[in-house]
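== subunit A ==
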Amino acid sequence: MTTTSRRQFLQGAAAGAAVLSLPQLTFAQSAGVFRIGALNPITGSGSTFGTGMLKAIQAAADVVNAAGGAAGIKFEVISEDTQTSPQAGVLAAKKLLDVNKVQAVFGTWSSGVSLAVVPLTNDANVILMNTSGAPALSVPPANAKGLSFRFQATNDRFGRAFAEVCVKEGFKRPATMAFNNASGIGNADGFKKAWEGKGGKVVAGVVYEPNQTSYRSELQKVLDANPDVIVTGSYLQDTTIIMREWYQSGIPVKWILPGWAGSPDLVKAVTAPVVEGVISVDSVSNSGAESYKLYDAAYQKAMGKPGSSNVYAAMTWDMVITLALAIQSAGKTDTDSIKAHIRAVANPPGEEVFSYEAGLAALKAGKKINYQGASSALDFDEYGDVTPDFGVSFIEGGAINQKYVVKI
Partner candidate 1 sequence: MSLDIANITKNFGGMRVLDGVSLSVPTGSLFGLIGPNGAGKSTLFAAISGFQKQETGEVRLDGTRIDALTPHARARAGLVRTFQVPREFGHLTVRENLCAAAPNQTGESLLGLFFRPARVAREEAEIAAEAEEIMQRLRLTQVADQPARLLSGGQKKLLELGRALMLKPRFILLDEPFAGVNPVLIAEIAERIRDLNATGIGFLIIEHDLEALTRLTPYIAVLDRGRIIAEGAPDAVLADVQVREAYLGGAV
Partner candidate 2 sequence: MSAYLIAITILTLIYVLLALGLTLQFGLTGLINFGHVGFFAIGAYTSALLTLNGWPVGVGIVAAAVAAMLPALPIGYISLRLRDDYFAIVTLAFSEVVRIVVTNAREWTSGTQGLPGIARLYASLNGAASEWAVLGTILAVTLLAIWMITRIARSPFGRLIQAIRDNEVAVKALGKDPAWFKIQVLAVGAALAGIAGAFYAHYITYIVPDQFVPLVTFYAWMAITLGGASRISGAVVGSAILMVLLEGSRFVHDFLPMISDSAMASVRIGVVGLLLILCIVWRPQGLTGKRGDA
Partner candidate 3 sequence: MSLLEIADLRGGYGEVDILNGVSLTLEAGEIVTVAGTNGAGKSTLAKAIVGLLPVVRGVLNFEGQGILGLPPELRMARGIGYVPQVANVFPSLSIVENLQVVGGVANQKARMGELLDAFPALAQRRRARAGSLSGGERQQLAFARALMASPRLMVLDEPTAALSPKMVADAFERIRALPRFGVSVLVVEQRARQSLAVSDRGYILDGGKVAMSGAASALLSDDRAASLYLGRHAGR
């Protein structure tokens, strides 16, 4: 522990909060450690995923450390809760950056939090890796320095994937139901744009408010338009209620859900017969890859659930591995070097690697590598966005079986 950081911190102790942190040892600054700030939605509307995302970061850090670190440097994970709120997210980020002196921030989930935090990481000249969908994150001012990397497909890309699935499945009369937030509306609007671009027509669209006891009137309005499929931008909780109420209505229609809603938790919540035949689309197309299996095992161990129940955890897992490979490749831990090497280790060309150990070995052997992530092939474009392929799964007898992959 350097005396400066401690003294600086104690100066603020009069503010009261600081007193509580006296026993804090986590911001010890020793040469061989790289501090990662895990900034996840532990509470709030993202709480379904937050803890799993954090566990995946920790598990991946353990993998890196067990392999001797990245360029000999061990990872240390310091976590904070964004509470899925921009304000709490900003304070949490300030704490991570300022008190814990983290050198990268991983795993902001909702677009609101990412957009609020990105100016801070930019100021601190620190990498931010997020799992948000808002298009604004790709461009300045948010990504003015190119330090922001997005491991999730943008809402727009999701919408395009939905449209591809509709074409492929031969649907003619799609309708949309969207949760009234950035992601829900983004998905539905993206779909509408893509579908109409193909000359199709969306027969009905509803944007609904969260936290209702029933969505029956909303559902009724959509069903009144007699669609053959309903495409949603929704979350687990509301989807649970909607699926039940739809099932009870007895009206036949097909569903296309985003993967975070059409998850094993949904099947568990509403029982298998209700969601039989529902199509779930997610950007984790690599479920056959070895990297996914590694992640899945780690997740299973940490959370007691299959990795498929939390696509964001796969993304945060990949964040750690990608960063470690980039550091290994750069041989240094300053932000500019890391930024410069992320694409080098994740994008083609190069030898496809699926685990940190393999990547490490290849890099040590002086090879150019292309990390294939657990969440996607993980190729970053000029905006720091991935354009993953989308896995299309069908819920059959309670199991979520991936049938094919669409590319956009």
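Regarding candidate selection, all candidates are chains of the complex that A comes from, given by their letters.
In this text, contacts are C-beta pairs under 8 Å (C-beta built on N, C-alpha and C of every residue); 3 or more make two chains touch, one makes a residue touch a chain; residues count from 1.
Please read all numbers here as calculations on a predicted model, not as lab measurements.
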Result, touching chain for subunit A in the complex among 1, 2 or 3: 2
Subunit A residues within the candidate 2 interface of the complex: 8-9, 11-12, 15-21, 23-26, 42-43, 47, 50-51, 54, 79-81, 83, 85-87, 90-92, 94-95, 97-99, 111-112, 115-116, 119, 123, 134, 136, 141-142, 180-182, 184-186
